[in-house]
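Yeah, one chain of the complex is gone here, protein chain that is, but the others are all in their spots.
Up next is chain A:
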Amino acid sequence: MFCEKAIELIRELHRMSDGQLPAFNEDVLRQVLQEMEALYEQNQTDVNEAKAGRAELIPSIKLRHCCLLRNQRCLTAYLYDRLLRIRALRWEYGSVLPANVRFHMCAEEVQWISQYKKSLASFMRSLGGGEGLDITQDMKPPKSLYIEVRCLKDHGEFEIDDGTVILLKKNSQHFLPRWKCEQLIRQGVLEHVMS
């Protein structure tokens, strides 16, 4: 059956829960492209014969063409959905993506995300007449100024707004301004301790 490989790609993404990125499936992608090439070549020969008078070939040409379109559509959907997932990871983890995510990306995807990061950065820099505002911060409405956080790993020294430097050591607990911690919490360095 035609198009089965392409559907496989879509299913693979569908099975993954939101926000997870499976490894780039170059293998199946290539198989789909090969199938498309074969379909295209068959169509070329059949078109020539149909022009020579064999009108009974037209339905099969049409069928192959539909399969080609479907394959194209499935592939672009697969690729685009992956981009959206990678984009979501950028917003979640900040500008440096974790190694296991990068491991699952293909070279072109790495290029895409670095270009995306650049666009986003220059957008944020140009906000408000050149002052700039990091809109990847303040994701949740603020409830209180300071929050209790616990260090999950050694992070080294950390300076807060008024100039005080504190040492973020594993298992130490601190009372810090929320807007300074948000990123670290998302990176998994700090944990918000709910009392």
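Observations on the model:
The rule is simple: a residue touches a chain if its C-beta (ideal position, glycine included) is under 8 Å from a C-beta of that chain, and two chains touch if they have at least 3 such contacts; residues count from 1.
Operating definition for what follows: contacts and distances are computed from a predicted model.
Matching "magnesium-protoporphyrin IX monomethyl ester (oxidative) cyclase", "SP-RING-type domain-containing protein", "DNA replication complex GINS protein SLD5" or "Erg26, C-3 sterol dehydrogenase" against the UniProt entry of the left-out chain gives the name "DNA replication complex GINS protein SLD5".
Checked against the full complex, the candidates A:L69, A:V96, A:L167 or A:V193 give a single residue touching the omitted chain, namely A:L69.
Considering the full assembly, A:L145 is the residue among A:L145, A:V165 or A:M194 that touches the omitted chain.
Panel shows chain A; residues 29, 33, 36-37, 39-40, 68-69, 72-73, 75-76, 79-80, 83, 87, 106, 108-109, 111-112, 115-116, 118-120, 122-123, 126-129, 131, 133-135, 137-138, 140-142, 144-145, 162, 178-179 of it touch the chain omitted from the view.
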